[in-house]
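Just one protein chain is left out here, and the rest sit where they should.
As written, the chain order gives the labels A, B and C, with residue 1 at the start of each chain.
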Amino acid sequence: MKAIAEVQIIPIGAGVSVRKEVMRAHEVLEESGLNITLHANGSNLEGDLGEVMATVQRAIETLHAEGVVRLSSHIKIGTRTDKVPTMAGKLFK
Amino acid sequence: MKAIAEVQIIPIGAGVSVRKEVMRAHEVLEESGLNITLHANGSNLEGDLGEVMATVQRAIETLHAEGVVRLSSHIKIGTRTDKVPTMAGKLFK
Amino acid sequence: MKAIAEVQIIPIGAGVSVRKEVMRAHEVLEESGLNITLHANGSNLEGDLGEVMATVQRAIETLHAEGVVRLSSHIKIGTRTDKVPTMAGKLFK
Partner (left out) sequence: MKAIAEVQIIPIGAGVSVRKEVMRAHEVLEESGLNITLHANGSNLEGDLGEVMATVQRAIETLHAEGVVRLSSHIKIGTRTDKVPTMAGKLFK
């Protein structure tokens, strides 16, 4: 099942600037090979639901393994059975 | 105080396709004059915190006034006092 | 218009423990007089949509005024025109 998702991973206690951690999370997401688009409030992902879940989990675990103590992760997942959704199809203008 | 925000307004019970309602919500957001960017999981907004809140409320009220019975709205708001954030500044690549 | 909402206000750069800031945010929410319930992932609010929006904004502004540099706030708002929703009515067990 295909999913259109968004993930925003927020480091808590890593300082006011979190650019390094956000870049690293985005890098791990891109290593998945899924279609990923970065925007001002997260990264959008397009792919198989199971792969999206695994990719998000891997990003969280990678940041922790690399020393980030606390994370607050926010995920949106859109799924439907009547047609195969695409990120492009959701942008009407 | 400046805010970088995201809003996704989801019509419940308006049918499986919600493109019409999503377009209308985005239109109301744009009428605010705030800097707005549509993406696959919502609209990003950049502007004064109070104006962002009022704009989101107006979008919700407009959809209801035009007949949508039920909405689930999801909002993210980023604020900081050490510098003035911009959506462009959050896109590092 | 009545709303059932949730707000989670996350301090970024205030250290790994954010209990003090989370308690303060909840305190400001309660000062609103709205029906508020704290849970493990945020505070639920029940009240007029405009008051809910103003209360969330006041909580954000208060934390910043008291020294928190950066916040990431996550809000859910449920609204409907066919009946007056209540938090109690959403708990079926």
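Definition applied: a residue touches a chain if its C-beta (ideal position, glycine included) is under 8 Å from a C-beta of that chain, and two chains touch if they have at least 3 such contacts.
All figures in this text were calculated on a predicted structure; none of them were measured in a lab.
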Contact footprint on chain B, counting only the chain that is left out: 10-18, 69-70, 72, 74
In chain A, positions touching the absent partner: 1, 49-50, 53-54, 56-57, 60-61, 64, 68-82
Chain C residues that touch the omitted chain in the full complex: 4-6, 8, 16, 19, 22-23, 26, 37-42, 44, 46, 74, 76, 78, 80, 82, 87, 90-93
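FYI, only the chains that are shown with their structure count from here on.
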Length of the line joining the C-alpha centres of chain A and chain C, rounded to whole Å: 25
Multi-chain contact residues (two or more partners), chain A: 16, 74
